[in-house]
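A single protein chain has been omitted from the complex, and every remaining protein chain is retained in its original position.
This part shows subunit A:
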Amino acid sequence: MGRYVIRRLLQFIPTVLGTMFLLHYMTSLAIQFSGNPVRALFGDRTPDPALLQAITERLGYADPCLDQRGNPCFGLFLDRLQNIFFHFDFGINLRQREVTELVADAIPFTLKLLVIAIVFEAVVGIAAGVLAGLRGGSFTDYLVKISTVFVISVPIFVLGLVVREFVGVKFGNVLRGQDWIPDVIASGMFSPGFKPDYPFASLIIPGMVLGAVSLATTARLTRTSIMENIRADYVRTAKAKGLTNKRVIGVHTLRNSLIPVITFLGVDIGAAMAGAVVTETIFNVPGIGRLVTLSARTGESSVVVGVVTMLVLVVLVANLLVDLLYAVLDPRIRYE
C-alpha cells in the first residue's frame, strides 16, 4: 500500500511537468502569434514606448524569445519552474496582482460550489438510481430514464443560461413579490447569480446546475449496477438466508453497486472543475473557473499556467484517493 502510494506520487512529477510545459508552450505561442497582451491594455491610445516597455518588463513579457514564432522558450520555462518550485512565485497578472493571491481569493467559492454540486449529484443521483434499479420497468424507472436523457443532452451553458433567466430572474421575481417568503430564499437562493449578501444560499442553484449533468450519469450508473447485482448469486443467497430486505439491499447490493459510481464521482471532480469555468461565468461566481475565463480572454499566461497547474494537481490527488477508496469498498482489490 505505502509503496503503491509512493509510486503514484512519483508519477505525478512527469504529469505535472508535462502539463506545465504544454501550457507554457501554448501561452507563449499565443503571445508570439497574437502580439503583446500589454499593448491591448491601452486600446486605441498608443502608449508611450517607455511606459509600454516598463509594464511589459514588470509582467515578464519582455523575453526576446516571445518575438520568435514557434520558439518553445525553454529558458523562460526554466525560469518559471524555478520561480514556482523554489520561490512559490507564480508570477503576476496584467493588473500586477500575485497569482497565488488571486487563487487564494477564488478558491473558497469554487470549493463551496463543488461541494454543493457533488453532494447534490451523489445524494439525488444515487437515490434516483436505486429507486429505478430496484423496480425496472416501473413508472419511476421510466421517469428517471427519460429525465436523465433530457439532462444529458442539454449542454451546461444552455442549461445555465436557461436556469438564470427563468429560475433566477422570472420565477425569482415572482417569489420576491410575495411577502411571506423569507429573504434568504427569495433574494438569496433564487438570485440569478452569486450575491455577497448570501454567500452560501446564492450558490445552491449554480451548484445544482453544475452537478446536473453528472447527476444524470450517476443515476444511470447506479441503476444499471443495481439491476446487475440484484440478480447476483450472493444476493440470492442473502435472501435465502432470510435476511431482511433492508439489509439485503443496503449492505449486499448497494455496497457492491457503488464501486463504479464512486469511481465516476472521483473522476467527475475534474470534470466539475471544467464545468465550473462555464457555470461560474454565467452565475458570476468569483471562483477559479471565472478567473480562468477572464485570464484566457485577456491572454494572462501566468494566471492560466498557475491555475491550470493547480487544477491538474487537484485532479491527480482526487484520482489517487478514488483508487485507494476502491480497496476499502472491494476487499478483492489489494495494492502491493
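Quick note on the criterion: a contact is a pair of C-beta atoms (placed from the backbone, for glycine too) under 8 Å apart; a residue touches a chain by one contact, two chains touch by 3 or more; residues count from 1.
By definition in this document, contacts and distances are computed from a predicted model.
Colleague: Assuming one chain is omitted from the figure, identify its UniProt name from "Peptide ABC transporter DppA", "VWA domain containing CoxE-like protein", "Response regulator" or "Potassium-transporting ATPase KdpC subunit".
Modeller: "Peptide ABC transporter DppA"
Colleague: Which residue from A:84, A:254, A:282 or A:316 sits in contact with the chain not drawn here?
Modeller: Only one of A:84, A:254, A:282 or A:316 touches the chain omitted from view, namely A:282.
Colleague: In the complete assembly, which of A:172, A:211, A:266 or A:306 touches the absent chain?
Modeller: The missing chain is touched by A:172.
Colleague: Hey, which subunit A residues sit against the chain that's not shown?
Modeller: On the side of subunit A, residues 33-58, 61-64, 66-67, 94-95, 97, 102, 105-106, 164-165, 168-169, 172-173, 176, 187, 191-193, 195-196, 280-284, 286, 290-291, 293-294, 299 touch the unshown chain.
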